[in-house]
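First the structure, then my questions, so here it is.
Heads up, one of the protein chains got dropped from this complex, but the rest are sitting where they should.
Think of it as A and B in the order they're written, each chain with its own count starting at 1.
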């Protein structure tokens, strides 16, 4: 971040609709965690476990909820209804990521048939193949490779050591983190009469729409035919596997290490938590939430929260899990019932005689 | 793909043993999905959900099953028993992957002690260490690194940003996708008397036999001693973990994000679906199928289908899963039995008196 800037807390309070208690002329330079803040920092408080730091933090200003005690003279309090949310918008507004790459390094290699937009920055050893279209303000960091006929929209950032295979299309304002591979061949084989797998050429591509962010060391495979499609606004975390011919709907969020098998269609505004797995050729509707490690074996069209393997509605899963924990008790009760029955039978046979 | 070629549908029908209905002089240029096909495309139909496109597709020719209606004059139908299989062999025969890398780039660095075969292609910033043997027609894409004493067989392709560590052996016709790491140190430590982990040097290597394909961002560790071995014809997907001293048998298929712990031996013709995990030092026999997310804690020698955690035969798993879903009912029935017993006891004690 830019360490020499100075921001008045009145400006900050204005942005988030906050009310200042204490010195309203205070100026902050940056933001910090409450337990690490020093003079010049803005911090925030929303979790009870951090309240203990409120009396000792060295921060210049602190975002708090309306009901929080304001017992210090050496700190400016900014009251807001939701300190966490307010802090996020302050960071988004005043502390943008600084991705400082500038200019085209002399070791970058751009094929002569490729068109670069205005103000493009290319790091060291970047390779861009033939017939690509690179938009304005695109920044591509060191050692990243872009093969032939790739299109990259304006303001997109590719970090280091990324591979973009031929013919893929990447939208505007996309961010892709280091080590990610876009457009490797899908995992498709044809078993021949001798039981040997023959590779089926993967003739499609990957299309990533605008405003998508993709984490580090993730892999999104090209389609066998047509396109693997990541729709506008999708956010994908690290080490995620997206197989060939998948389509992920707008504003869907996919957390780390989740795996999406081939030809799955996922709707809009879904949340896939970490390590979720989806079997091939499924349909996932809009607004579906899959909790961590869920293993989805059938299509899920109804919005809701799902978990477990095989994935079930969370409510149903939790009921079954509670019954599961009771199994030792159930087993005991079955045994007791059997003994009771035995006794009753004896009793009855005694009565008969 | 080569966009200027023209292939007559009689040649295509010949390859797949198909029967043409309609214009047998038709010529296609490429292949496409039925919902995306345009004039000049060959397409195919095997899933009922795509049948609705048969009346409107712009394709020039379409592969269909014998019983499918042939009501259009502007399209050539090719009847085959298995359109999907036929399509796969057409693609394999007429539309090979075009991996266009050619020549040795001037930024590639090859140690003077290393022998290159004929017709080798090396991309930009490729690094090849000392005493390697690189076969004929090997293609190594940009920014890939091959350390000392590595052997690579004829016709093998390494994509971008790959790391091959020293002394590994890679066979013929192997394909390795971008970002994959072959031969990193195995995860081996020795806990000393102070509880501190000391690294055990990993002195072995990785051996990859002929006709293996390995996906993107996968990691296959070198052996502690001896070799981690991937046998002929094995296909490994993206983000797979293969630990030190593993051996994977011929023609086994391993899907995305599966993890294989150290010293496991896996047989021939196995299928490991996505996100499967295997604990260390196990034996998996030939023809074992592990469904997605299976967690294998014991050796499995009997061919068959296994699933769940801890992994069980699929049939047994499904029976238990059905019982699990019945738990609320079982619980209710136990409660009712207890009430019945109570009533019976009261009844009997009434009878006694």
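We adopt the following convention: a residue touches a chain if its C-beta (ideal position, glycine included) is under 8 Å from a C-beta of that chain, and two chains touch if they have at least 3 such contacts.
Source: prediction; values computed, not measured.
Trainee: In the complete assembly, which of A:57, A:156 or A:257 touches the absent chain?
Mentor: Missing-chain contact among the listed residues: A:257.
Trainee: Among A:141, A:197 or A:306, which residue is in touch with the absent chain?
Mentor: A:141
Trainee: Which parts of chain A face the unshown chain closely enough to count as touching?
Mentor: Touch set of chain A with respect to the missing chain: 1, 30-33, 36, 85, 88-89, 91-92, 95-97, 100, 107, 123-125, 141-143, 159-161, 175, 177-179, 211, 213, 215-217, 233, 235, 237-239, 251, 253, 255-257, 269, 273-275, 292-293, 308-309, 321, 324-325, 327-328, 330-331, 334, 337-338, 341, 344-345, 348, 351-352.
Trainee: Take the complete complex as the reference. Which residues in chain B touch the chain that isn't displayed?
Mentor: 109, 125, 127, 143, 145, 147-148, 161-163, 165, 179-181, 184-185, 187, 189-190, 195-203, 217-219, 221, 225-226, 239, 241, 243, 257, 259, 261, 275, 277, 279, 295, 297, 309-310, 319-320, 323-324, 326-327, 330, 333-334, 337, 340-341, 344, 347-348, 351
Everything that follows uses one rule, which is that only the chains that are shown with their structure count from here on.
Trainee: State, to the nearest whole Å, the distance from the C-alpha centre of chain A to the C-alpha centre of chain B.
Mentor: It comes to 25 Å between the two C-alpha centres.
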